[in-house]
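My questions all concern the structure below.
Shown here: the complex without one of its protein chains, the others still in place.
Labels run A, B and C following the written order; every chain starts at residue 1.
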């Protein structure tokens, strides 16, 4: 499968898609991990609010455009919905291409555009709020 | 452990180091996969010749420099020695940093410099030679 | 012809993230005399009827049926409408 997009409840705990394509020499996987500081304050978790099915559709559209532009062999996107504790993975992007540069550039571009266009919002759960 | 370097006999079959650092929001993993075409000819495998312990030392030195330059939280490098069949992983680089851009830039730089300075050579095993 | 197909028409606009928090609701209702309207007019009316939203509206886009709509497009009260402000996924 060339493009896969999944919204998953809670942290991304599995190790993700293994992208093996006959002529992909480079497979790059990005993991976004919830950091313990948000706006300088200690947090316990992030709550991700996802507008479905628009978020999935935007991720799919974006994935398709990036595959096209950079001639990728495959792309796989997973994003969490709901609560993800500090230290856990909330976002994973895997990109396969013939050569390394295409994957790295495509990855950077995908994430930049996701942060502009994909209707997902994070709500910090601050430690002192408990 | 901040920097790990391993030379491994044959393909890299495990899924590698999981880099979880308290303040690393980005973990990026690059997998180099043996492609079926080398110089336009079909191959069965690559044989990697490694000058030890210089290769390990150069990888370690390079990792240290890249950690320093880009303020990385951690880096892990695995490279195969000996025969790696087509479709298998021969090189894996995992980088953790606070933010995404540092990891992606560091990864690109590490691989560029590795391909200049680290004494490892690949020997293609062409299909028609058998 | 359904019961609700008489003016004023109720345009329901979904809200998310900080804008929903500011507005105190996840669904703003806009009363309009026509059954369809330009995106830019919808936004203008939305702000007039929900002043709390107005300050953040400059960074917002309207989505119609799960895709971003341009300012010059028309949307209907039957569409699923959403006001998408600054997102923060990843």
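In the analysis below, contacts are C-beta pairs under 8 Å (C-beta built on N, C-alpha and C of every residue); 3 or more make two chains touch, one makes a residue touch a chain.
The structure displayed is predicted, hence computed values, not measured ones.
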item	value
Shown chains that the omitted chain touches within the full complex	B
Candidates B:45, B:86 or B:120 - the one touching the absent chain	B:120
Sites on chain B contacted by the missing partner chain, in the whole complex	32, 48-51, 53-55, 57, 79, 90-91, 111, 114-123
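What we mean here is this: only the chains that are shown with their structure count from here on.
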item	value
Graph distance between chain A and chain C, where chains that touch are linked	1
Chain centre separation (chain A, chain C; CA means) in Å	28
Of all residues in chain A, the ones touching two or more other chains	32, 111
Multi-chain contact sites of chain C, meaning residues that touch two or more partners	none
